[in-house]
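The complex appears here without one of its protein chains, the remainder shown in place.
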Amino acid sequence: MSAFEEEDVIEQVSKISVFTPLIYVTVLITALVLFSNFYRKRRFNELYKRQPFFGDNLPKELYFQLKNNNLKVNEKVLKAALLRRGAESIRRTIKLKEVTPFITSLYQRGSIGDELWERFQTATKLEELEVQEIIRETEQYKKGWVQKFVPLLQEICFNEALRRRYAAIEDRKLDLLDKWEIEVQDDGKLKIPNQPKIQIVQGPNGLPLTAAQVQALAQAQARTKASSTSPSVTTFGPAPPENLKK
Amino acid sequence: MNSRYSYDENNETWPVFILAILSVAVIPLTLQSIYEILFIKSKNSTTTIGSIDESNQISSNIKKFRSKNKKSKIFNKKNFILLIGWLFITSLIFKISTTEISSIPNPNNFDPYELLEIEYGTNEKDIKSHYKKLTIKYHPDKIRNKSDEEKKELEERFVLITKAYKALTDEITRENYEKYGHPDGPQQTLHGIALPKFLIEGKSSPFLLAIYIILIGLILPYFVNNWWKRTKSFTKKGIHNDSANLFVENLLNYKPSEIVKIETILKWLSQSKELKELLPSSKFTEENESNDEILEIFNKFFQKLELKHYELQIISKIPILIYGLIDISSSFRNTEITNVAIETLKHFIQRLTPSIKNELLQLPNVDVDVVDKTNIIRLSKLLKLSNDEIKSTLGIKSDDELIQTLSIAKKIPILKLIKAEFKVPGEKIVTPNSNAHISIKVLVKSPLHKGSNFVKKIPEIFLKEDESFEYLKDPFKIVNEQPILPKTYAPYFPVEKISNYIAYIIVQKDGKIADNPIFVQNLDLSNLELSQNQFENLENFKIGTFKIPFNQPTPNELGKYQFRVIIKSLDYFVPDLDFPVIMNVENPAKLEEIEYDIPDPDEDSIAGALAQLRGDKVNRIDDDYESDNDDDDESDLEDDEDFSDINTDTEDESEE
C-alpha cells in the first residue's frame, strides 16, 4: 500500500514544472533588484538635491575664480583671497562646533527630522575636507607656510566680524528708531511716543532729564531720604562732567 | 490526520466573528467619547475664573470658521462613525439571535454530560442510573409508531448516549475521549472559516482573491507608507520637517548685527511648507510666489480684511508653527529671536500690527487715530483715569461701548513679581549638584488695581510653601493645583485658544537662553474680581506660583550664578515679568558660618564706594586706553575670553 502511495506522490511532484521555482526566484529577484535600484536612485537624487547647510561660500568661489583668471592675478591678491577662504572656513568650523549640541538635542527630542541631521553630518565632514584642502593650497605657495598662515586666519575672521558689527551701526539706528516708533524731528531731536513733549530739564550737572524722570527722581529721593544719597544719584551720565575738569 | 475546511454555510459564525471585531473597536472608543463629552467640556466652559465674554465682538466670518473647525462635542465625524458601528452591532446581534443554530449535534462537539443530561462531576452511581433511564426512553426497541426519519434520529441519539456513558465509565473510551475529544478515537478535524459561503463559491472566488491582493498588496502598504511618511515628515512638535529645517537654517545664518523685527519672523513663517500646502494653487506656483502669497494673506489679516476659508486656515496654523520656532530658537539659545517670535504670536492672536500702544489697541471699540495721539502706553495707567478721560483717550463714542471696553480691560491679568528664588526641595539653601528649580511668587492683578507698593507689604507667611513629604515628592504640584487659565479674549483669531504663559531662563553672563522654555496653563485669576480695598486688605486674595525647572544639576563649584527670568503672556499685550535671580550655591555644612558672615560690611561695597569717590570718567577712559596699550600682559589675559565671546557674538554675521 505504501509503495503504491509513494508512486502517486512522485507522479504528483513531477507534475510541477521545473520552471516553477525558477520563475518564482526570477520574479522575486527582479522585484528586489527593481526596488533597490529605485531606492538608490531616489536616495541619490535626495542627496544631490540636498541644500548645503550654509549659504554660498563666496570667499571660496572668489579664490577659485581669481586663481583661474585669464589675466595673471597678483600673487598677494591671490594670497589675500586664500586667507579669506581660510577665515571663512574657520568661521564655519566654529559655527558647526557651536551648534553641535543644539542640533544634537533637537534631533534627540524629535524636533528636527532625519534629513537635517544628515545634512549637518555632511556639512561637518565637508568642512574638514575644506580645511585640509586649504592647507594643501597654502603649501603650494611656499613650503612651511602653514604654521604662519593658520594663526592669522582666526584673527582675520574675528576682526572682519568686528568691522562688520561696527559698520552695521547706521542700519541698526534706523531699525531701532522704526521699531520703537521714535521720530526724528527737523531739528534732529527725537520724539518719543510715550513722552510726547520731551521737556529737557537741566539736571544738577548739566545733564538732560525728562519731565517724568524729574518727577520720578523727586519721589524716589523723598522715599530714600533717610539713606544719604550722594549727589551723583541725580546724574544721568556715568560721572558728573564737573569732575572732568580736574 | 484528516482535515477539512468548512465555510460558514449557515451564516452562523461570521456575524459573531465580525461582532467581536466591531465591539473591540467600538466599545472603547465610545467610552472615550462619553468621557470627553462629560468631563473635558467643563474645562473650557466660559465659567472659568477670569474668562472674558467675546461673543459680541466676533465677526460672522470668524464665527462660521470656528463652528466649522470646532469639533462639536456630540455631532462630529468620530461620533458619526461610532453611531454606524453601533448600528452594525445591533443588526448583527439581531441577526445572531434570530438565526437558529442547527441543533444537529456536531460529532465534534461531543459532550457526554450534555448527552446524558447530567451535571458535570456527577458520581458514577448516578450516571449509571441516569443512563438506564435514558436507554429506556430512547431504546430503538421501545420506539414504535414513529416515522422513519424520527426513528433514525432516535437511533443516532441512542448510539451517542451509549458512547457518552462509555466515555464516562469505560477505561479505553475514556482515554479516547480525553485525547481526541471523542470516544471513538481521532476524528476528522474540521476548520471552520468565518466567511459567508457566497464569497468563496465558484464565480466569486477570484473576486475574493482580488480583494485579498488589493487589500494586503496595495491598500495596506499604501496606508502604512502614508502614515510612516507623515510621521516622518512632521517633527514631534507638530511642524513640518521642512519648516523645522528652514528655521534651523535661518538661525544658523542669523546675523546678530541685524535687528530682529516682527517682519523677519513673518518672512520665515511665510516660507513654511504646511502653509504653502494650504494654498489652493500650491502645485502651480513658484516657490517665491507662494511666499509672497502667504505674506499677502498675513497682510490682509492684519489690515482687518475679510479672509476666505483657506486663508483663515493658514492663520490658524500660526501658533503651532511659532511654538515650533520657539522650540528651535531656544535650543539655539537665541534670546532675541525667541522674544520676537513670542511677540509675533501675540500680534496674530490679537490681530494687531507692531505698535507701542498695543496694550490699548487690543481693547474693543478703540479708535486707532485717537490712541495715536496719547502718550499713555500702559493699560494699567489708562484704567486709573476717570471714565470720561478713558473715553477721550481711546476715542470711544458711546457709554455702552465704554462699559463693554472696560469690562474686558479690567479682566486682562497683569502679573507683579513678589519673590523669586532658586529652591532645592528639602533644603534651605541651594546645595551643589542637586536638583533645583526657580520658584516664583506673583501677584495677579487687574489693571484697575494699584499693586506696586502692595507687593512689598505681602507678609512672608503668605509665600511659604508646604514642606510636607508630598511637596518633596512633587514640588510642581502646587503649580498644577491652580485652576486652568480661561480662554483668551481674541475675537479676531480664527480659532479659540486657552490662555497660557511662557517662562524661560537667561544666563546673565552671555545674555543667552539657558534652557527650553516652559508653558504654563495654571494660574488663579480670582484676584481680578476683587475691589481695590479687598485687594489691599489682603482679603481673599490669591498668590500665584510659577515654577521653572532647572534641568541640569546645580554646579559643583560654590558661588553665585546669575540668571534672568522672563515670563510673557502668550495672549495679551501686558508688561512682561522680567527679573534677575541669583543662584547662590552653598555648602550645607557651612551654613551657619555663611549666615554669620552676612551682617558684616561687605568689602566690595567699601571698595566700590572708594573707587567711586576716586573715579572720574575721563581718567577712567584714559586708564582704559593706556592700560590696553601699555599693559600687554593684561590684554593678553583677556584675549582668551574675548575670542570665545566673539565666536558667538560676531562671527555669525559674516554669512551674508
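Here the chain labels run A and B in written order, and each chain numbers its own residues starting at 1.
Going forward, a residue touches a chain if its C-beta (ideal position, glycine included) is under 8 Å from a C-beta of that chain, and two chains touch if they have at least 3 such contacts.
In this text, contacts and distances are computed from a predicted model.
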Among "Exosome complex component RRP41", "Probable cytosolic iron-sulfur protein assembly protein CIAO1", "Translocation protein SEC72" or "LSM complex subunit LSm2", the UniProt name of the subunit that does not appear here: "Translocation protein SEC72"
For subunit B, the residues touching the chain missing from this view: 256, 377-378, 380-384, 450-453, 508-511, 562, 564, 575-576, 578-580, 582, 602, 604-605, 608-609, 612, 617-618, 620-622, 624-625, 628-629, 635-636, 638-639, 641-643, 645-646, 649-650, 656
Positions on subunit A contacted by the hidden chain, ascending: 56, 58-59, 61-62, 65-66, 69, 71-74, 76-77, 79-81, 83-84, 142, 145, 148-149, 151-152, 154-156, 158-160, 162-166, 169, 172-173, 176-177, 180, 182, 189-190, 192-195, 200, 206-208, 210, 212-213, 215-217, 219-220, 224, 229-230, 232-233, 235-238, 241, 244-245
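Everything that follows uses one rule, which is that only the chains that are shown with their structure count from here on.
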Rounded Å distance between subunit A and subunit B, as computed from the means of their C-alpha atoms: 31
Subunit A partner contacts - residues on subunit B that touch it in the complex: 232-233, 235-237, 241, 244-245, 248-249, 252-253, 256-259, 261, 324, 327-328, 331-333, 354-357, 375-377, 612, 615-620, 643, 646-648, 650-655
Residues of subunit A that touch subunit B when the two form their complex: 51, 53-55, 88, 91, 94-95, 98-99, 102-103, 105-106, 109-116, 119, 154, 157-158, 160-162, 164-165, 168, 171-172, 175-176, 179-181, 193-196, 230, 232, 237-239, 243-244, 246
